[in-house]
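Every protein chain except one is present and positioned as in the full complex.
For clarity, chains are labelled A and B in written order, and residue numbers in each chain start from 1.
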């Protein structure tokens, strides 16, 4: 009957809409169902976070292992205090690991890379990474480069 | 003389302000009576299904076609700009963010206003001019519940779904142009997209936008039909008004919503 095709049409339409939402969630935004209980927090203080944003990824050896959840200013040391949320499966970071702010490509997004240290003790939930390397600020770099060349020419 | 004309101008200004307020009041009451309270007649679900068909399913074709083309154009334009900076991998993230945050909800709402909104206005206006609404009233059936409410709900449900479908086919069209045609590496196309698109901030905010648009566009369309002058010019004027008002409302609201969602304040 005519009613039947109509109902089938509506059913397909609703399904297509829901399917679209699922596709956007999984394929486009890369949402994975990982509850927050499987993560732990670390802090890191940087002299200059220069363009790092909340939700930036945290990588180790190029593999994403967490994300930045908060950025605020530490009142006492006047440094940028970054809260990292790392996956529980990476719970063996040595205490002297280094966190540095890196840039994907020349103009890409800022993210945090962690390089492993050598100590036996590991960072616990809520600990702070002391060894940090701030973002490379392009202006400083160019400034230094120019000074260098001027210096060389003077010789 | 001059003083009088000044006074007359102020009077006219006041008059039109009162008229606008009256229309707003009527439309709020209209919405309230349509959506709140007992329906009194059964078969509400059947009516909704029928309207979902004519409002949603029949708008699908135009949404899918325009979605594909807009995605393809975005990919082409994005590629030609990004390739100057050597970061053509970012074309995926650009297409996805543009579609999810802006073009998906907005363009869908505009197309919906033109396709389904004007049809709703004309249909209800026609029912009014052929006395079908009066006739329903005299049979003891509230036309707001029987005619208007299912159409409102159908619009509220359809538009967000259409916007989602629009975004998906748009991203698909973009990936087709970027990956298959322009030769962007497929892995970095999708990976860049997944890294930069957040489900809550981008996808869900887009859905919230299209929910707001759905509400406003359907409301305007149905109210214009119900409130129109029951003549052929009245109906055609109401149809035009629906498209104009709905489009303006969508664009204006889009600015406000974008400022609230992505403006960081």
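Operating definition for what follows: contacts are C-beta pairs under 8 Å (C-beta built on N, C-alpha and C of every residue); 3 or more make two chains touch, one makes a residue touch a chain.
In the analysis below, contacts and distances are computed from a predicted model.
Peer 1: From the names "Tryptophan synthase alpha chain", "Sulfurtransferase complex subunit TusD", "NADH-quinone oxidoreductase subunit L" or "Intermembrane phospholipid transport system ATP-binding protein MlaF", which one matches the UniProt record for the unseen chain?
Peer 2: The missing chain's protein name, per its UniProt entry, is "Intermembrane phospholipid transport system ATP-binding protein MlaF".
Peer 1: For the chain omitted from this view, which of the shown chains does it touch?
Peer 2: For the complete complex, the undisplayed chain touches B.
Peer 1: Which listed residue (B:130, B:200 or B:240) would be found touching the missing chain in the intact complex?
Peer 2: B:130
Peer 1: Kindly state which of the options B:62, B:141 or B:204 is in contact with the chain not pictured.
Peer 2: Final answer for the missing-chain contact: B:141.
Peer 1: In the whole complex, what residues of subunit B lie against the chain that is missing from view?
Peer 2: Residues 33, 37-38, 40-43, 130-132, 134-135, 137-142, 146 of subunit B touch the chain absent from view.
The rule is simple: only the chains that are shown with their structure count from here on.
Peer 1: Roughly how many whole angstrom separate the Cα centroids of subunit A and subunit B?
Peer 2: Their C-alpha centroids are separated by 36 Å.
Peer 1: Where on subunit B does subunit A make contact in their complex?
Peer 2: Interface residues on the subunit B side: 49-50, 52-53, 56-57, 60, 85-87, 90, 96, 100, 158, 160-162, 164-165, 167-168, 171, 190, 193-199, 201-203, 207.
Peer 1: Considering the complex alone, what residue numbers of subunit A touch subunit B?
Peer 2: 6-7, 9-10, 12-14, 16-18, 20-21, 23-25, 27-31, 55, 57, 105-109
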